[in-house]
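With one protein chain held back, the other chains of the complex are shown just where they sit.
Chains here go by letter, A, B and C, matching the order in which they are written, and residues are numbered from 1 within each.
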Amino acid sequence: MKIHVRYFAAFREAAGTAGELVETGASTPAALFRECAGRHADLQTYSASLVAINDEMADWEQPLADGDEVLFFPPVAGG
Amino acid sequence: MKIHVRYFAAFREAAGTAGELVETGASTPAALFRECAGRHADLQTYSASLVAINDEMADWEQPLADGDEVLFFPPVAGG
Amino acid sequence: MNSFEVTSGTIEPWILRERLADRACGAYVQFEGWVRDHNEGQRVLRLEYEVYEPLALKEGQKIIDEAVERFGLNHAAAIHRSGLIELGDIAVLVGVSTPHRGEAFEACRYVIDQLKVRLPIWKKEYYANGAAEWVNCQRCAEAGHRHEL
Partner (left out) sequence: MNSFEVTSGTIEPWILRERLADRACGAYVQFEGWVRDHNEGQRVLRLEYEVYEPLALKEGQKIIDEAVERFGLNHAAAIHRSGLIELGDIAVLVGVSTPHRGEAFEACRYVIDQLKVRLPIWKKEYYANGAAEWVNCQRCAEAGHRHEL
């Protein structure tokens, strides 16, 4: 299936891109992240990170659907 | 001995005066207050009140000395 | 800078934060006590604070110094109003600035809690029905005995 991936802040700098359209068999954000990290060497870990699917905060083990937009958020630091 | 007594807020209204010079044998602020309450019927109790001697916060059982200024503070309500 | 004051004039809300501004500090917490239009079911028109200044200033300064010492603060200050004061006005203002926010919250709370029970300050409320009454600090009334100092 096709997934739109978006990277923010340190993840964007590590991936070298703000986003990409990927063809994947990954069924969860966790699996998808590992796949992306395989392509972008600096994208090491999602420890302490957050994920959103279609502009809703999501769980790393939530199932993905074709056409989803997945947002990878590195550790946040508001305030 | 001679003691200067000062009444504040509700105590002033109850005593009908802001202060008085008293000749007393009371050895503590607690005893002095009871004596003053005997003269001023509306001055009922010092429960929840504070006392100061010569502009220092004091204890109700602290000894008094001739010429002391004793301040009777009804329950406070700052802020 | 770490001062306690009493004033009979309007307390402007920005007066303390300007004084306590410090580029080493990442957190500023401010408490404002506003004059409410009601108390225990009665409609309040205005307040009057009687302040015995010589001791209020001494005891207020002690509270500020305790807070600075106890919470390791960079800066803390407070101002209390005296005399007649209108609805919506600031009756008391407390400001605390620190590198991190935890201490700022705790210290600000400590200062206002202590100011309310230790200062020789009394509040008279003027009600819509024409009556006026000295208001007891709730903690005193509940405890029914004098505070430990």
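Operating definition for what follows: contacts are C-beta pairs under 8 Å (C-beta built on N, C-alpha and C of every residue); 3 or more make two chains touch, one makes a residue touch a chain.
Values in this document were obtained by computation on a predicted structure and should not be read as measured data.
Student: The complex has one chain that is not drawn here; which of the drawn chains does it touch?
Tutor: Looking at the complete complex, the unshown chain comes into contact with A, C.
Student: Looking at C:E32, C:E48, C:E66 or C:E133, which makes contact with the chain not pictured?
Tutor: Checking each option in C:E32, C:E48, C:E66 or C:E133, the one touching the absent chain turns out to be C:E32.
Student: Using the touch rule from the top, list residues of chain A that touch the missing partner.
Tutor: Interface residues of chain A facing the absent chain: 8-10, 13, 46-50, 52, 55-57, 59-60, 71, 73-79.
Student: In the complete complex, the non-displayed chain touches which residues of chain C?
Tutor: 13-14, 17, 21, 23-38, 87-88, 97, 99, 101, 104-105, 108-109, 112
Convention: only the chains that are shown with their structure count from here on.
Student: In whole angstrom, what separates the CA-based centres of chain A and chain C?
Tutor: 50
Student: Can you compute the centre-to-centre distance for chain B and chain C, using the mean CA position of each chain? Integer Å is fine.
Tutor: A distance of 25 Å separates the two centres.
Student: As a quick test, compute the distance in whole Å between the mean CA positions of chain A and chain B.
Tutor: 73
Student: Any chance you could list the residues of chain A touching two or more other chains?
Tutor: none
Student: For chain C, jot down the residues that touch at least 2 other chains.
Tutor: Correct list: empty.
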